[in-house]
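Every protein chain but one is kept in place in this view of the complex.
Labels run A and B following the written order; every chain starts at residue 1.
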Amino acid sequence: MTKVIDANNIKYAYPTIEGTEPKLALKGVTLAVEQGQFVAILGHNGSGKSTFAKHINVLLRAQEGTLTVVGLDAADEANVWGIRSHAGMVFQNPDNQLVSTVVEEDVAFGPENLGVPHEELRGWVTEALEAVGMQGFEKRAPHMLSGGQKQRIAIAGVLAMHPDIIVFDEPTAMLDPQGRAEVMDTIRYLNREEGKTIVLITHYMEEASEADRVFVMTDGAVTDEGTPREVFSHKDRLEEAGLLPPLATQVYYDLKEKGLDLGICPVTLKELVDELCR
Amino acid sequence: MLKNITLGQYFPGDTIVHRLDPRIKILVALLFLVAVFVVRTMLGFLALAALFILIIALAKIGPVTILRSIRPLLFIIIFTFVLNILFYSGQTIYWQWGFLTISKEGIEKAVFIAIRLVLLIVATSLLTLTTSPMQLTDGMESLLKPLKKIKFPVHEMAMMMSIAMRFIPTLVEETDRIMKAQTARGAEFDSGNLLKKAKNMIPLLVPLFVGAFKRADELALAMESRCYHGDEGRTRMKVLHLKRADVWALVLMLAASVLFMVFL
Partner (left out) sequence: MPLSVTKLNYFYMTGTPFEVQALKDISLTVSDGEFVGVIGHTGCGKSTLIQLAAGLLKPASGTVMVNGEDINASGYDRKLLRRTLGVVFQYPEYQLFEETVGRDVAFGPMKAGMTEAEAEKNVDTALELVGFEPAKIKPLSPFDLSGGQKRKVAIAGVLAMDPQILILDEPIAGLDPLGREQFMELVKKLNDAGVTIIMISHNMDGLADYASRIIAMDHGEVYADGTPKEVFADLDKLKKVGLGASESREAAAMLKARGWDIPDDIIKKDELVAAILKLSEDGKC
């Protein structure tokens, strides 16, 4: 397996007002993501997870440490556009990332910037809209769509650039349950059917439980990593990170405390029910 | 109420008017603006109005939408109307009080200016309602291309315009939300004299601007992450090609406008 994201001891501090001590938002983040993996990064608000995400797209540059994305060194100015075209990014607020008042024109924005020949552009756009299930919305105005639909348009806009990696920075934080489900379905599809490497920044445990690998960030550093089951079973470490395991895991622990050991620690309700019914 | 503003907003459709080349539409709109100023008879206005109505019908835009685009400027129309009636001193005077006079000529002038303003708004609305902001800016960019030679930032201007268009509905919604939130805290937006009113707007304006800056920041990041780096090397999905229909439209409208301007 090739590492498509390889971060070593990344440090970053946001610029501050003169005179005040700069505070490190990232205090040495080391993590690696393999091709085709679905990775979730969990953390409380202010844990640095979004700051890290912006590094993958070279929207921020590490002040210390090294980062390579699809084999390209992020510190090298010459690689900026190469990395951005390979690693797309979907942000939290759908309203603040759509540039056009027409859906298809918005989806075309990325590939247009890449200089995709005019004759091919239409095809790229159609393909991307189909992948997110938004075909038929080409001529619509984004502001008339639901939150989930807007977010899927934003995903299509990134997808149309044919990236290998898509970074999702809390893509469901502003959506209702229906919108969340739509976006999660799309993410799952992109990972499984289109083979995209997914980095999902979130604080919803249920979303992270679907990932192949979970990283937990606390105060600017990775404090835990592993499969969802491994990470969620480290109850104390999660709590230290200001997170709560999903309900299924909580129930597992409560039962264990009361003397009923299920053996395998479940991370989804289905797993819990399966374990109980075994 | 705020949600109903349609000025400068695209009304999606797939009619012959929508499909016209944006450059042609911009030129025709400019032509109409000139015509509205040059024409000075009622018959001329009627002819222009008839032409506009024909285009509105072709574009399948509801009359309500058009009327709504006039509404935000209704105050200005009424204001200039009243001003013209009261302050224009004509020959046939109906009523006089100090420097205020109502005369036949004043009324005529007021009516003319009101009609002119309405036609101006309708002409520009016709352009913005049937042309998506992206197309509009593409058209502008293409028309202004010669200015690039003198280092005028044509592409950047066009981009800024289209983003402004994109954010109008978002900001309108946000204004509505903040107003309600502050009203719930006891803020009043429509009481008191002008100075007090202006002061009352602070709880609305500060959050609105703070929010707009945040949006601008995030949008800039999103655009960068989608590899936006200006005009260089950028291709277009929708390339402007003049079709036969476009040329016909331009010629026809040019002929009609000139006709109106010369004879009416």
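We take it that a contact is a pair of C-beta atoms (placed from the backbone, for glycine too) under 8 Å apart; a residue touches a chain by one contact, two chains touch by 3 or more.
All values reported here derive from a predicted model rather than from experimental measurement.
> Among B:Leu30, B:Ala187 or B:Leu240, which one is in touch with the chain left out?
Once the missing chain is taken into account, the touching residue is B:Ala187.
> Among A:Pro117, A:Pro177 or A:Gly263, which one touches the chain that has been omitted from the display?
Spelled out, the listed residue whose C-beta touches the missing chain is A:Pro177.
> Under the stated touch rule, tell me which residues of chain B contact the chain that is not displayed.
3-4, 62, 64, 174, 177-178, 180-188, 202-203, 205-207, 210-211
> Give me the chain A residues in contact with the hidden chain, please.
On the chain A side, contact with the omitted chain comes from 43-46, 92, 146-147, 170, 173-174, 176-179, 203, 205, 242-244, 247-248, 250-251, 254-255, 258, 260, 269-270, 272-273, 276-277.
As a convention for this text, only the chains that are shown with their structure count from here on.
> When the C-alpha atoms of chain A and chain B are each averaged to a single point, how far apart are the two points in Å?
Each chain's C-alpha centroid was found; their separation is 41 Å.
> Going by the contact rule set out above, which residues of chain A touch chain B in the complex?
Within the complex, chain A touches chain B at residues 54, 57, 59, 81, 84-85, 88-89, 91, 93, 95-102, 104-105, 108-118, 121-122, 125, 139-141, 143, 157-158, 161.
> Where on chain B does chain A make contact in their complex?
Going by the criterion above, the answer is residues 10, 12, 14, 132-134, 162-163, 165-166, 169-170, 173, 214-215, 218-219, 221-229, 233-239.
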